[in-house]
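The structure appears below as structure tokens.
Excluded from the complex is one protein chain; the other protein chains are retained at their positions.
This part shows subunit A:
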Amino acid sequence: MDGVETLIERNGLILAFLVVGLIMGAAYAISRYLTRGRLPGAALAILIGLGLAFLGGERGIADHPLFAGMAVLGGSMFRDFAVVATAMGADLETIKQAGKAGVVALLSGVLIAFVAGAMVALALGYSNPVDITTIAAGACTYIVGPVTGTALGATSDVIAISVAAGVVKTLAATIGTPFIARYIGLNNPHSAMVFGGLIGTTSGVVAGLAATDARLVPYGALTATFYTGIGCLLCPSVLYLLVRLFV
């Protein structure tokens, strides 16, 4: 048995491709035969992935040495690489047309996430401006939270909460998008760019759009990629000062 384990440890990434292939196969079979195509196969596959993450800890299933390769395959390097590749299918004219809406969506997206996060923090009894700002920044993305918290000198438990808030947002976007897409008119490149700017968590936006309609992915990814940067820029500066004014 030791031989098999070394074999897999040395070829973790290859095993990860095999595992994901099996998950995709199972998900598409379930989608086709059990839900008659009503639940998209991609959405089911992502849900199975999330389910597997519960078996592990901080790095999900990759915490088990056998599945360490999943962290490489699902890491930001491959994710960003594949997302850039989808640009080949994007239409430059459409992007130009939606550009203005995308920029407005980006700014309002950071602002609305921050306000929502700050209101929750206030409602649940946080009164220190640094804590409120850090938690609110976490509601933007799980990167904006700790960057802001570190810049403002927040305690590590508050930073942990801000990361958690960001992860919840990623999960909510991943799972919720395919269900809500119909009601918010998310069926064309234009609204996909607005959506990417408003939600901002690249992983959540890309996963949610993939589960909704794969052709929308490049448009949502294009705007979402600027969100974390803008969030890191605004949260510890302007937005923190605003919180201090009000609290």
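Note that in this section a contact is a pair of C-beta atoms (placed from the backbone, for glycine too) under 8 Å apart; a residue touches a chain by one contact, two chains touch by 3 or more; residues count from 1.
We adopt the following convention: contacts and distances are computed from a predicted model.
Undergrad: For the complex's missing chain, which UniProt name, "Probable transporter", "D-lactate dehydrogenase (cytochrome)", "STAS domain-containing protein" or "Putative ABC transport system ATP-binding protein"?
TA: Protein name of the absent chain (UniProt record): "Probable transporter".
Undergrad: Based on the whole complex, identify which of A:Ile8, A:Leu171 or A:Val247 touches the chain you can't see.
TA: Hidden-chain contact among the options goes to A:Leu171.
Undergrad: Going by the contact rule already stated, which one of A:Val130, A:Leu152 or A:Leu186 would touch the omitted chain in the full complex?
TA: From the options A:Val130, A:Leu152 or A:Leu186, the contact with the absent chain belongs to A:Leu186.
Undergrad: Can you work out which residue in A:Leu39, A:Met70, A:Val130 or A:Leu152 touches the chain that's missing from view?
TA: Candidates A:Leu39, A:Met70, A:Val130 or A:Leu152; residue touching the omitted chain: A:Met70.
Undergrad: Touching the left-out chain: which of A:Leu39, A:Cys140 or A:Ala154?
TA: Checking the options A:Leu39, A:Cys140 or A:Ala154, the one contacting the hidden chain is A:Cys140.
Undergrad: Going by the touch rule given at the top, which residues of subunit A touch the chain that is not shown?
TA: So the residues of subunit A touching the missing chain come out as 16-17, 19-21, 23-24, 42, 45-50, 52-54, 56-62, 67, 70-71, 73-75, 78-92, 94, 97-101, 104-105, 108-109, 112-113, 115-117, 119-121, 124, 126, 135-136, 138-140, 143, 147, 160-174, 176, 180, 184-191, 194-195, 197-200, 202-204, 206-207, 210, 213-218, 221-223, 225-226, 228-230, 232-233.
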